[in-house]
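For this view, one protein chain was removed and the others were kept in their places.
Naming follows writing order (A, B and C), and every chain is counted from residue 1.
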Amino acid sequence: MSRILTFGAAINEAIYIAMKSDPSVILMGEDVAGGGNRDGDGIDEMGGVLGTTKGLVKHFPDRVLDTPISEMGLMGTGVGAAATGMRPIVELMFMDFLGTCLDPLLNQASKLRYMLGGKARIPLTVRTVSGAGMQAAAQHSQSLYWITTGIPGLKTVIPSNPADAKGLLLAAIRDDDPVIFCEPKLVLGSKGEVPEGDYEIPIGKANLVREGGDVTLIGFGGTVSICLKAAKQLAAEDGIEADVLDLRSLQPLDEEAILATLSRTGRVVIVDESTPRCSIATDIAALCVDRGFDFLEAPVKRVTAPHGPVPFSRPLEQAYIPSAASVIAAVRAQG
Amino acid sequence: MSRILTFGAAINEAIYIAMKSDPSVILMGEDVAGGGNRDGDGIDEMGGVLGTTKGLVKHFPDRVLDTPISEMGLMGTGVGAAATGMRPIVELMFMDFLGTCLDPLLNQASKLRYMLGGKARIPLTVRTVSGAGMQAAAQHSQSLYWITTGIPGLKTVIPSNPADAKGLLLAAIRDDDPVIFCEPKLVLGSKGEVPEGDYEIPIGKANLVREGGDVTLIGFGGTVSICLKAAKQLAAEDGIEADVLDLRSLQPLDEEAILATLSRTGRVVIVDESTPRCSIATDIAALCVDRGFDFLEAPVKRVTAPHGPVPFSRPLEQAYIPSAASVIAAVRAQG
Amino acid sequence: MDLNRDQLLVAYRKMRTIRSFEEKLGELVAAGKMGGFMHLYTGEEAVAVGVCAHLSDDDIVTSTHRGHGHCIAKGVDVAGMMAELFGRATGICKGKGGSMHIADLDRGMLGANGIVGAGIPLATGAGLSAKLRRTGHVAVAFFGDGASNQGSFHESLNMAANWKLPVLYVVENNGFGEFTPTEFVIPVKDIAVRATSYGMKSLIADGMDFFDVFEKTDEALDHCRRGEGPVLLECKTYRFGGHFVGDPLVYRSKEEAEDWIQNHDPLDGFENHVIEAGLVDTDDLRRIDHEVREILEAAVTAAEAAPFPDLSELTTDVYGEATR
Partner (left out) sequence: MDLNRDQLLVAYRKMRTIRSFEEKLGELVAAGKMGGFMHLYTGEEAVAVGVCAHLSDDDIVTSTHRGHGHCIAKGVDVAGMMAELFGRATGICKGKGGSMHIADLDRGMLGANGIVGAGIPLATGAGLSAKLRRTGHVAVAFFGDGASNQGSFHESLNMAANWKLPVLYVVENNGFGEFTPTEFVIPVKDIAVRATSYGMKSLIADGMDFFDVFEKTDEALDHCRRGEGPVLLECKTYRFGGHFVGDPLVYRSKEEAEDWIQNHDPLDGFENHVIEAGLVDTDDLRRIDHEVREILEAAVTAAEAAPFPDLSELTTDVYGEATR
């Protein structure tokens, strides 16, 4: 049985199931309760700046913790708790704030298992909102998953719809390695069918959401729906049938799935919401021109944001974000 | 006229020239004076943990500042000073410490000019030691220039020899944008001819250090000498003559220079000391399979560190770092 | 230190401009004419205006996500601000920055900041710059109670105290960080005590009282300008509205809010004081109220009529010269 839920509601449900089924799971972050867990007339909690975690503090008053605005301490505390018997879910309100708490991820969570010769495990999940689309401007709109993806020892996943969000988050929470879970603004408000009950979507496996055979469009998070829109239009206007691959997981990267579709189509367009340098897009292009070289029939095109900060002005922000039109243009440019 | 200097001495000379010629240049960092600038019998300064800045505090007692161990405050203070009339050189002792001070670079220095509609300029230089080779282990050996390269608004340069170090550092200090200047451990101890006097090497231009024509080896910082060693051996053992391109600058990236050598050789091997995901290596491969597609005669190979932390044990660390042997193997694998 | 009639009217005009500007924004966002994350300064006017009354264009101020009040107090043009918030090319930041990055270096306003606590080291750097260049100017960092829990607060105040920098750290303690009450996350009553960790001078002011803020700032800046080092000034204040426009305010008691709004409004307090003391006439104030309304109406009209930035602006101003 499944119902229509928003992306946020699916995340809330996943956290509820995880906390219900495992007392070592805790949720920490700024305003995750949101002034809740108090008595007093007419006082209720916000449940996060976007309301995603609303209600959880009522179910688990001791395990949903509002923290000070102290990302370094918050993240480091999460790592320390993870190393000593807890399974923390740390909310980093916006991914842009990675700048205030990178060390616990870069030098602690990601390396402890290795530095201790395999004797440590860090079952930490970091939930964070990424990407542009709400006119939140340069410091609240970045897609920085390329940073967490590039750090060995971390895993990074990014769902494209509510059902995947629930399954990937449950898998992330129960993973014994630190997992960064991105919640892209482009899909955060979207609705979709979400199965009831407890299920996990394996981390590291991509999902072929459309079979075409002429060209491969690779997206993840907010760009999957852009790829699907472009695929529809390409079929209608150019008679080009596109494979659309939803990566779901950025690290580990499902190289086999990418090579499988490339081997059928010979053409790849990668659609990545982040800035272009040192990105998921260049990683995939590099894979194609190495292991996939013999399959290539056309230049590998990357549709990304420009190499610049996210602008505030609405028309500029809209132009900043990859669009179906730019994807179609890239496919046509492949000739 | 030029003399033989170590990499560190060339850097020291560049800073001296910059501070002498411009009173707005200051040097800040942990132990950059190193307990110096004091009276007292038998008290001298260390001039940095590796002695690179030794002596400067004696010449410029008010402009060489030992700071607390507070990278976030140090870096943010440097940005604030840069925005208000100074030209700070901030030393981040090891690039691994980026985790403790990313925000001032990610969200402030790199974005202020843009967010202020072009009205701000941030003439900040960050000097930092990168890479493996001293058994400094997982938290003191990372090559994180892929992170600074990927952040729009920052520039990143990485010299491969003392003469370039001096010229690139002078250019960086006088640049009106924030520049990250990497000092790779692999070459920090090396010696070379260094011209006297004041000269700059333009940021954004690569340097073709060997002309071959059969294959292109692309390196930067510590991997240039590895490429040259491999080129020599390839010429001797395989009769393959390699172009060797020293990028010098990672952002801006000299795409034209890369495409020019690719157009001659049709084959590229990129040698990057950093970990493989979202790296300079994948960026260059992506460029080759896009704009350089028609020139490609073989898979683009990447020789990088593995996707893992830097190990302490000497033999493991040596195996972690790209070697001439692995470069030669990659060239031969291209067939 | 007494203020003459003109100075009092300037102060009132600024507080009124902030109040009306923020109320106007509330309407515009509600009407769907404006987007983005909008944090209003309503209720805290006396802090920004009381502090900035002591500053010149050459004194540097760093601000927060709640930065409109600091801009106006520092003399930034409201028409340029309004156009910025409409995302227009005529905006003070060409429409690229928006509410959380609104700035004007010509007025010594180094910018609102979307990163809580990030403005604190920037002001510290401005103070270092002023000290090294011997300009005699000061830097002021405005930030909230929540920001005082950031590492950047600790690191910056320690450095400034250590180097005796001319920096005034103004913590606007409005009792909440987003939706979380300050006492939930700070185990001490007065944030001012945190100066002890750095051997730094500290003061506490009634942030709803322009005159108290003005005098405490005077004392603090004397200290800074005499070269005796930085000062931490805690202003106890209250946010009349929500954390952002659209905040349902479920997390705080209506009674508490009502009491502050009814009995501690900084504009009412200012008016009562100056009228009772016979320093200015009510007419003067009403005239200013009227002028401010007209200026803001004109600013809105002009902004709505102005063009959006050309799409080529997407990649300009990323670097100084034409680099990619």
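One rule holds in what follows: contacts are C-beta pairs under 8 Å (C-beta built on N, C-alpha and C of every residue); 3 or more make two chains touch, one makes a residue touch a chain.
These figures come from a predicted structure and were not determined experimentally.
Engineer: Consider the whole complex, including the chain that is not shown, and state which of A:107, A:190 or A:326 touches that chain.
Structural biologist: Checking the options A:107, A:190 or A:326, the one contacting the hidden chain is A:107.
Engineer: Please pick, from A:79, A:93, A:257 or A:280, the residue that touches the omitted chain in the full complex.
Structural biologist: A:79
Engineer: Which candidate, C:153, C:169, C:210 or C:319, sits in contact with the chain we can't see?
Structural biologist: Residue touching the absent chain, from the options given: C:153.
Engineer: For chain B, which residues lie in contact with the unshown chain of the complex?
Structural biologist: So the residues of chain B touching the missing chain come out as 30-31, 33-36, 40-46, 49, 66-73, 96-97, 99-100, 134-140, 306-309, 311-316, 319-320.
Engineer: Under the stated touch rule, tell me which residues of chain C contact the chain that is not displayed.
Structural biologist: With respect to the unshown chain, the touching residues of chain C are 149-155, 158, 161-162, 184-188, 193-194, 196-200.
Engineer: To test your reading of the contact rule: which positions on chain A touch the chain that is missing from view?
Structural biologist: Considering the whole complex, chain A reaches the absent chain at 24, 26, 62-63, 65, 67-68, 70, 72-86, 88, 103-104, 107-108, 111-121, 152-153, 155, 175-177, 203-204, 252.
The rule is short, and it goes like this: only the chains that are shown with their structure count from here on.
Engineer: Determine the centre-to-centre distance between chain B and chain C, using the mean Cα coordinates as centres, and give it in whole Å.
Structural biologist: Centres of chain B and chain C (C-alpha means) sit 40 Å apart.
Engineer: Take the average of all CA coordinates in chain A, do the same for chain B, and state the distance between these two points in whole angstrom.
Structural biologist: Computed from C-alpha means, the inter-chain centre distance equals 31 Å.
Engineer: Distance between chain A and chain C based on Cα centroids, please, to the nearest Å.
Structural biologist: Chain centroid spacing, chain A to chain C, equals 35 Å.
Engineer: Enumerate the residues of chain C that touch no fewer than two other chains.
Structural biologist: In chain C, the residues touching two or more other chains are 91, 93, 95-97, 101, 113-115, 151-152, 318, 324.
Engineer: For chain A, write out the residues touching at least two other chains, lowest number first.
Structural biologist: 72, 96-97, 99-100, 137-139, 306-309, 311 - these are the residues of chain A that touch more than one other chain.
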